[in-house]
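Of the protein chains in this complex, all but one are displayed in their positions.
Moving on to chain A:
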Amino acid sequence: MQQIINFIIRNKNFLLFLLLFGIALVFTIQSHSYHKSKFINSANFLSGGVYNSINNISSYFDLKSQNKILAEENNRLNQLLANSRIDTNTIKTDSTLKLNYKYTSARIIRNSYNLSNNFLLINKGKNDSIKQDFGVRSSLGIIGIVDHVSRNYATVISILNTKSRISAQLKKTNHFGSLTWNGKSPNIIQLTDVEKIAPVTQGDTIITSGRSSIFPKGIPVGTVINSKLDATENFHVINVKLFNDMTNLEHVYIIENTDTAEIKNLLESANE
């Protein structure tokens, strides 16, 4: 017994090192599996508060370009409205009108694109009824999926994350695949698992497929740069240039699918 205690005392530095290194490794491995990094994330009041107050200052430097982006979006939406064939005068506000998707606007207070697993921080949280697995988009295209939520902040798994998988498809046909990222360029992501038979040509538009309950169908993603077959020669691996400039993001929209619970229940009962 005494020898054991002596051993511990003699090697206490090494044991302490091993313990702390082990804890750090556990955190690292947790962060590499989807939705598991429970303890260490930036959606707490300390780091969220620090980033929020810094962003309050730094957002001033960006006002001009962000204003331009918002004005362009307004312009586009006005154009859509003016040219739509629906007569806006005849629509009556109906209290039973059912909305499948609810949008909430938010601001990105920390952007990140230089790691291989990037997370963003937004300034909406539980108090604004944001929950895990809500989609996030900007005016130009998809951004990611909400991961951890605290009272006033939430972290978002960016599409620039080697762990993220989002279902997407070609705009002109219905061939679908999943969006992944190889960690190289912040402007280019990969669409994998698209059937070999699908006609893919340069310049085609990629949109979300609406197959998962997170994003509605038709949110733009990017355009095809080039494609090749993967190692099994059965599927395309397509390089997609994003519409979004992921290095310059500020105003985003959080998408809530109000039918998620129903869809989940249905799928679970189908699996049984």
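As a convention for this text, contacts are C-beta pairs under 8 Å (C-beta built on N, C-alpha and C of every residue); 3 or more make two chains touch, one makes a residue touch a chain; residues count from 1.
By our rule, contacts and distances are computed from a predicted model.
The chain not displayed here is annotated in its UniProt record as "Rod shape-determining protein MreD", chosen from "Cysteine-rich domain-containing protein", "Sulfite reductase", "4Fe-4S dicluster domain-containing protein" or "Rod shape-determining protein MreD".
Only one residue in the set A:8, A:25 or A:70 touches the chain that does not appear here, and it is A:25. One of A:8, A:54 or A:266 touches the chain omitted from the figure, and that residue is A:54. Looking at chain A, the residues touching the absent chain are 12-14, 16-17, 20-21, 23-32, 37, 40-42, 44, 46-47, 50-51, 54, 112-117, 119, 121, 155, 183, 185-186, 247.
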